[in-house]
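A single protein chain has been omitted; all remaining protein chains appear in their positions.
Every chain is named by a letter (A and B) in the order it is written, and numbering of its residues begins at 1.
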Amino acid sequence: MTGPATTALPPRTTSRRTVLRGATAAGMLLAGGVPLAACGRQPVSASAGPTGPPRRGGRLRVGMVGAGKGESFDPSLAANALINTAMSCAVFDPLLTMGSDGGLRPMLATSWTSDSTASVWTFRLRKGVTWHDGKDFTAADVLYSLKWMAKPGNGLALNVADVDLDKVSASGPYTVVVPLKSPNLLFPYSLATASVVQRGAEDFTRPVGTGPFSFVSLDPGQQAVCARNPAYWDPGKPYLDELVFLSVKDDFARLNALLSGQTDVMAQVPFTQARSQLVGDVRLIRSLGVTAQAFYMATDKAPFDDVRVRRALRLIVDRKQLVDVALFGFGTVGNDLYGKGLEYYDDSLPQRTRDLIEAKALLAEAGHGRGLTLKLQTSTVAPGMVEAATLFQQQAKDAGVDIAISQVDPTSYFDPTRDYLKMPFAQTLWQGMTTLGDVYNASVVSKAPYGETHWSDRRTDELVATATAAPDAAAARSAWAAVQRQQYDSGGYIWWGNVDNLDAVSNRVGGLTPNRYQNLGLPTGLNEAYFAS
Amino acid sequence: MSALLKTYSPRRVPFGAALRRRTPKTLSGRIGLALLVLTLTVALLGPLCTPYSPDRTVGIPFAGPTAGHPLGLDFLGRDVLSRVLSGGLSVVLYAGVATLAAYAVGLTVGLLAGYSRSWLEPLLMRLTDVLLAFPALVFLLLLATAFGRGITGVVIATALIQLPPIVRIVRSAALEQSLRGYVEAAVARGEGTLSVLRREILPNIARPVAADAGLRFSWSVLLIAGVNFLGLGLQPPAADWGLMVSENRGGIALNPSSMLVAAALLGALTLAINLLGDALAGGTE
Partner (left out) sequence: MTATLVPTAAPTSPSSFGSRHPLARVALRRIAGGILTLFVLSVLVFLATSVLPGDAASAILGKQATPDAVAELRHAMGLDRPLVVQYGKWLAGLLHGDLGNTAAGYAAGGRSGVWDQISGKLGNSLVLAATVFVPVLLLSLVLGVLTALRAGRWLDHLVTTVTLVPAALPEFVLGTVLLAVFFTWLDILPPVSFVAPGASPFATPETLVLPVLTLVGVTVGPATRMIRAGMQEALLSDPVAVARLNGISEARVVRRYALRNALAPSIQVFALIAQYLVGGLLIVEDLFGYPGIGKELVDAVTVHDNLEVQSVTMLLATFYVAVTIAADLLVMAVVPKLRTGGTS
């Protein structure tokens, strides 16, 4: 479900803007959309859920989009699917996480400080925390975890890419010193959501964590069960006795399960259903996430190596129609840059809109005046993606561009050993990124691991490096403005829409609120969930 | 369908007379014929008379019927009538191709196995047994993986799944005929194997084979629709009755016709073939 971004990079919340966004989202709790009376059931109305203090106890059943055999508690596979993220967040804790105010919040670390150049970080660990098997949590576990994350193939490797692993050390059982290869003011964000595992842990078929819930069972493609960790370090939390993740691949079955009371929470509500099918005693949680969808062009492959073709295609897209139809209005138009709402995102660039005349002129200039035939590779990896491809195909016809749509197996769409990163013209979805540094280091610099557009430009690399290690906000802002201007003018992405995250919850369940970061308020959203009396 | 009719038309009878003789006598047979004509007409001629482009978004998703869009709009705001009209061709086409391909191979192998008395027969039948024991689902999934999601793998898988039963039916029919006197007479006259198969045996097994081909076709329709439903077959934005049902399931409360019309046509097509097959089978007694 998630794009490449979530894989490797910790989705982080950072800016103060988040707070405002969150508030807006809360006010936007959707009211049913198109009203309809479906056979006696009433459409959902805006509702904040149950009131009153949280109550302890109960068994929360969460219907999640299934990932089949890929379902795992292994934190290194967490970003492969939302269900994996939810599972590993239940059993494991990171050192720190993002609070609802957008700032960092202590988890296994109680404090973190850096030297004056932001190149050596010191983390003080929480005392008295025990693993689910009764052992004490100490600095040794953190040291092991950092090295474990850095292993090739570990999904968290990029989180610790900055860390100078050989020099990481513990000073005492509850203090870890982490030197970096280059200064980074925002380094702690890299460790938010990166789960800490127990020293020596390699087998995650029976995971042992420090998290709010302990592992009970996992049947991939069917269900995962976790039980309350009575010894959790956060007093009183979690409220639930048991947490059950039900893997339901079919969207209609997932919705029906919620409507019939077979589940209490439905993660990832498809847009059509959010618009018209949530009826009865349930509410929609609409979060304005940092999630966006794009078409992307490999800038080193013909005809996309011609900047005029890229510009023309960007002008052909009718973003409003894509958002209204493919996202059913659950989103906002994009401006060919990822990261709207993030710190240093350049809001001053004019919103790009459809301009067929200019597009045709550019195509003619590039030698495609008689028409252009392209192949767009799409997949059902995210809701609205195939629909967007279909619409884009229609819109392109108006400019004499013939797009053939080829649908790719969703399980291998983001598999770099298959066609991912080799497709000249395809679609992507990025989510959960919270600093521009992560975004551009992952996607646009020359050695970016997810360089979908094959962008390779020394000036870009320098600008991104300068911006990431910027000593102060003003320098960072101007460096990021230059990076974004370049991408806005000639990049290979067509970021057409920012997408809302949608979940639905029974009104008996409280504690789940819209969250900037990801569906279900993850990583810590489920710690707050409770059943109303 | 052409395969069915072609194999079915008897050799030395004028077409008109044949047609009259084949017109079902029973009510259910006539209903079947009427339904078949109706659904085939929609499927084959429909794509020529769509009021809108079936792929174009013309309004709000799942909008109800209006004067301009008598069946309303689908999940992407496309005209349902236009999609219904264009969505039958693929159903008939791919099921037809799969059935034809299965029969082209099945008829050859079955005739050879049924007529030849050599080592070929047990070998062919043993291979057929193996194919038959190969679970259909595994066939479909493996071919879908091999060819990528798309209709090619599905058509091949459907043909392969149909093959073993066809071989068996043709074989037992041919075997039965090969023991008859007229075949022996032909062999005595010095006719070659190919000639015997083509001129003596084939015309005489045409009836059961044609009845079976009809059923296989309707079965192929259902199978391919099911695979399309699972998302392994035909891919959006293709307009296809089976695909329309699965895509528009979510709109059943908003614009039921976005799903139900396609479902009804799909059902009518297979029902028609079943009724007609019954009537024809009944007529032989």
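As a convention for this text, a residue touches a chain if its C-beta (ideal position, glycine included) is under 8 Å from a C-beta of that chain, and two chains touch if they have at least 3 such contacts.
The model shown is predicted, which means the values in this text are computed figures rather than measured ones.
The chain not shown here is touched by just one of B:201, B:254 or B:275, and that residue is B:275. Here the missing chain is touched by one residue of A:138, A:175, A:256 or A:490, and it is A:256. Contact with the omitted chain, checked across A:125, A:248 or A:282, is made by A:248. Taking the complete complex into account, A:79 is the one of A:60, A:79 or A:504 that touches the chain left out.
By the touch criterion stated above, the residues of subunit A touching the omitted chain are 4, 7-8, 38-41, 68-74, 76-77, 79-80, 152-155, 202-206, 217, 219-223, 246, 248-250, 253, 256-257, 259-260, 262, 411-412, 414-418, 420. In the full complex, subunit B touches the hidden chain at residues 26-28, 125-127, 129-130, 132-138, 140-142, 145-146, 161, 164-165, 168-169, 171-172, 175, 215-216, 218-219, 221-223, 225-226, 229-230, 242, 245-246, 249, 252-253, 259, 263, 266-268, 270-271, 274-275, 278, 281, 285.
Just so we're on the same page, only the chains that are shown with their structure count from here on.
Separation between the centroids of subunit A and subunit B, computed from CA atoms only, is 46 Å.
Considering their complex, residues 55-57, 61-62, 75-77, 145, 148-150, 231, 235-237, 249-251, 253-254 of subunit B touch subunit A.
Taken in their complex, subunit A has these residues touching subunit B: 34, 36, 38-39, 251-252, 270, 272-273, 275-277, 321, 325-326, 328, 380, 386-387, 390-391, 393-394, 405, 407-409.
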